[in-house]
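A protein chain is absent from this complex, but the other protein chains hold their places.
So, subunit A:
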Amino acid sequence: MNDMANTNQAKVIVQTADFDVANEYSLLANDNSDGAVVNFVGKVRDFNDGSVVTDLTLEHYPGMTESVLNQLAQQAYERWPLNKVTIIHRVGTMALGEQIVFIGVTSAHRKAAFAACEFLIDFLKTKAPFWKLEAGDDGDKWVEARDSDEQAAKMWQK
């Protein structure tokens, strides 16, 4: 099914508005050549590094961010037999529990879809120019990059 892999175009969106997972799922799941749809949603968590978090503000680099996300999607298409790829990342201020990021991947079989989805979120976290500012009991704090995220991305290097 994947002879056309390199012509596949991912859907990549950076927006302030929330996204509707059911709607994104139905758009991903409407092709009967796919047997697998894997979705990942990242949310605003109440705790980080021992501090209470009340909301989160995401900053990005307009232009470069979209370009990096498209490059990551192309790398996933080259590596696995995928059909559809959707990456939606929000920017601006988000309250506790709100959705931050959506990654959706479809393929004929589950293994490729699971792997590509995890690859995309691991690489997004370490390569795409987004920065988190947490507001909490201790005031505003820029989130530090984690070594564990860097290690997770390195695991995908062949």
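As a convention for this text, a contact is a pair of C-beta atoms (placed from the backbone, for glycine too) under 8 Å apart; a residue touches a chain by one contact, two chains touch by 3 or more; residues count from 1.
Note that in this section contacts and distances are computed from a predicted model.
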Name under which UniProt lists the unshown chain, selected from "Cytochrome c oxidase subunit 1", "Ectoine/hydroxyectoine ABC transporter permease subunit EhuC", "Molybdopterin synthase sulfur carrier subunit" or "Peptide/nickel transport system substrate-binding protein": "Molybdopterin synthase sulfur carrier subunit"
Which residue of A:D31, A:E59, A:E78 or A:D138 touches the chain not shown here: A:E59
Chain not shown, touching residues in subunit A: 42, 58-61, 63-64, 67, 89, 100-101, 121, 124-133, 142-145, 149
